[in-house]
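Every protein chain of the complex appears in place save one, which is left out.
And now, chain A:
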């Protein structure tokens, strides 16, 4: 009898200590293969850096450790992405997901996997405006701004330069169409006129018909919502060659040094915007980044997405999605002490003692609307055949 009691106590003891050192798993659900694999190579380490930082602090939910589990969205294949997300939840038993990355697969996994399983997803890079209004049971957030926000920022930049009439062409996919619609709505609401709103296909070499149509419609500048190494470049080249437009507005997909290098000094004076912030957080993450480039697009957003999930868990003192999903807004926004990258340990302490934090992070996180970043943009202008930053919005 005594022996039995001892063993029971011992068993109870081990289960208790097991529960104490419970390992919380976070899914890192990004497109490790596919069209944005080069960006993901810098995004995944960003998310994992936040997870490692929290785990190493030893302060997470009374000393629990956290580990990352990777899964591949492929960026374009919704079926493969759905299967990968299913595996993360049912077999790896993750408690939260950083991802997905591209808007299409993110929408598919949110509706087919995350919602039925009640799993929280925080995407660092899905920018489609459609994700703002999607039914999500409060489970979906993103540290990337919606392109609806970019449309507004672009409108402000154009209006500040006193331009009231533009022609608009966009690449014929979810990104191009979403951004073009968002911009058209914002620009017309601000009193501007869009003379023509037309799409172009990527991967063609002849854009004379498109350029002819844009030129005939006229406008002070041409807004090109495309990709800098695809149709967007072809349109700009054609428009410059025929003298149809001299100045172009370049949204995030068109911003890069490859474009002015290919087109030359004719592009000088064109302007636009790309996600970016001058907050101290971005610099701080870049400094502490070990083995990855934190200035690469969406790398900072990935760090912030992982940090938000873990801080919300700490605030709720539970790793169950249903418990902590309501805390994401609380930790991301004021009031509370501002938290920069590298200060996650401090944030965990404050939350454990019942205090409040305002997570600023590397991308100046401020959640608005249905749980998306308010969005900070870098206004750029092409000067001397290179992209230069002229301000932040």
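Before moving on, here are some points about what is shown:
Going forward, a residue touches a chain if its C-beta (ideal position, glycine included) is under 8 Å from a C-beta of that chain, and two chains touch if they have at least 3 such contacts; residues count from 1.
In this section, contacts and distances are computed from a predicted model.
Selecting from "Isoquinoline 1-oxidoreductase", "3-oxoacyl-[acyl-carrier-protein] synthase-1", "Beta-carotene 15,15'-monooxygenase" or "Branched-chain amino acid ABC transporter permease", the unshown chain of this assembly corresponds to "Branched-chain amino acid ABC transporter permease" (UniProt protein name). For the chain left out of this panel, the touching residue among A:130, A:262, A:288 or A:352 is A:262. Here the missing chain is touched by one residue of A:198, A:247, A:295 or A:318, and it is A:198.
Considering the full assembly, A:215 is the residue among A:61, A:180 or A:215 that touches the omitted chain. Looking at chain A, the residues touching the absent chain are 172, 196, 198-201, 203-206, 208-213, 215-218, 229, 233-234, 241-244, 262.
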